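What you see is the complex with one protein chain gone and the rest in place.
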């Protein structure tokens, strides 16, 4: 389905560190706020220079349609994200989007499963699923990474947490906790975003428990609109998928086994 | 003579438009302010990006050694100067310098002759020559370009002006007015910076009137320190000169005929 | 003012899209009115479908990018049955960029693709991402000539030959393909490059090496276009790092009769029309009435 796409210069309203190396950038982008769906992303030109040249794909993390604002929650991992972290309120950022296809909003009893920065698109998903009762299972390495709790606590009825080191919630990976949660939870849809191995585990368990499952995939992207084929993957039907424009959200069975 | 050279990150104190496309950038750069001589320049990295890659040579226009500040007066002509014009107070700029050799300060009765943005280094020269009686002949295209008057009025005893269109001062080029001024002035040194044809004319008249003359030359520069040979020219003795490190200030007879 | 005719292909503007950077066109149709393009050169097509290279396929480099897509495409048949009909609604010449593993394959594709709706063929004899054939055709004049002859034998639509910059003597390559019957040449394809991940000690790209494109390569592209345009009589389509109208004008002045916008589309999805509009402004400001007044004019100032 064709979605309205555009390039806008959006004004930076705030840009704050919310956790280790993770920032929340609030932008005035009414045209994008008006149409964005959870799971979609914007393609960000971090600077008006030829170096860095390419845009960076970042999920839309929050949308306040009435205010015409959106937020991006991003981790500083390299050159582009470091430049984003320096953006000052009042300055402008060039955004292309919203791109890709979002999550289904059909769920009645949704379970969100996110790991690390993969939790970002789930914020807007949780916003959009309200007032349905949203449960989230979130994973991180240590409790220092679980500033996400503050973000999700107003959006979710139940919050489950795992940390690799056991410093908060259950020790282990999200997938270790998921079987139990699915067993007792009566969920009708699992939504997941995070590292590939996690997505594979989530998809496997969702299938086992006979719950619909969508996953959001990532890849290196040049165009973001399906033109360059840098982000393709094989679908289980043997057909190719472009993560940017056929995804980034897919039914788990479409792309994972 | 080897001069102290350095690369410093200097804080932008002010950056204001002072005339059509011309800006004055005030920087806190105590190390440079302490040693800079009139006629020297700084090599400016306008941005911490690989594009634009090269530094831009800009004359040191004013020095306030006590405050540890300097100013650059620059015209927006392309990519780099446009980026400089966006520098906000509080931000930092990477400067290399002071580079090159400055003007002689031996004059007792100096005459400064500058055209267009070539007037920039003459500001600091006038500062340095004070309290000696400084006379300046300045040229521009129209009166709109003669905001320089405000800058020089406190530094010079006599100000002569020419404009191409006659909208201020004498109509014509500086060189047209110079013969007269030299004839009646009893100057012992002429200092000049501006377009090549102007410098040639100034040098010729100074010689005619038997007055010592220094000119400041310009060329496209990569290194700014005499290493790349992008800025060389032939001296009248048949030897090559590097404008960046042998100049930019030369005795007129060294490089012009 | 902007119309040009390249080897019989009539274009409304001299600004085409570069193969592999604009999909088949519709991918960008929400950003640009495809009818305003000079021509769409579609993604490199092969006789059979290809899934392309494994692993990471793009890497950013200073003012450029490396790609090793490896010619992923659905194959000529699917292009003809599924894609081409969808392009019929647009009033823009469609040029199919083709790659073959053998001389015969190029010939077969030429036959197959010489159908209504295809305005021209661009022979990719220079893709650095295909190990079989590919690079050899683009760097060896004799095989390049063989490909061109075979294609010309099998089609009557205009044939553009796309040259690889990874050669000692681009002029010799251009002249060879011109003699072999090329109706136009386009250049440059990507420069072969590499990046290494210093954390993992692995090549960044799954395919180890990839093709460098974007502003970084513009000076090389411009030099080659200038050299080739002086040496051949067929029209030259210039590309390599064009981001702005200013860049495009440089290529026109160097001797290109048309230009293609590639990597720039990823940065600015409006680039192809922005460049065309900018050329129009450039002409207007100078009181010129026709873009052809620019072509090759740098040579007026070279003795």
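Going by the order they are written in, the chains are A, B and C; count residues from 1 in each one.
In the analysis below, a residue touches a chain if its C-beta (ideal position, glycine included) is under 8 Å from a C-beta of that chain, and two chains touch if they have at least 3 such contacts.
The shown structure was predicted, so the numbers you read here are calculated from the model rather than taken from an experiment.
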| item | value |
| --- | --- |
| Contacts of the hidden chain among displayed chains | A, B, C |
| Absent-chain contact - pick from B:172, B:195, B:226 or B:253 | B:226 |
| Contact partner of the left-out chain, one of C:96, C:145 or C:249 | C:249 |
| Residues in chain B touching the chain absent from view | 2-7, 45, 50-55, 96, 220-232, 234, 240, 245 |
| Chain A residues that touch the omitted chain in the full complex | 50-51 |
| Touching residues on chain C - with respect to the absent chain | 61-64, 66, 139, 166-169, 191-196, 198, 200-203, 208-209, 212, 214-220, 222-223, 226, 241, 246, 249-250, 253-254, 282, 297-298, 300-302 |
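Quick note on the criterion: only the chains that are shown with their structure count from here on.
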| item | value |
| --- | --- |
| Chain with minimal offset from the mean of all protein Cα atoms | C |
| Farthest-lying chain, centroid of Cα atoms versus that of chain A | B |
| Whole-Å gap separating chain B and chain C, where each centre is the average of the chain's CA atoms | 47 |
| Multi-chain contact sites of chain B, meaning residues that touch two or more partners | 50-51 |
| Sites on chain C at which at least two other chains make contact | 62-63, 215 |
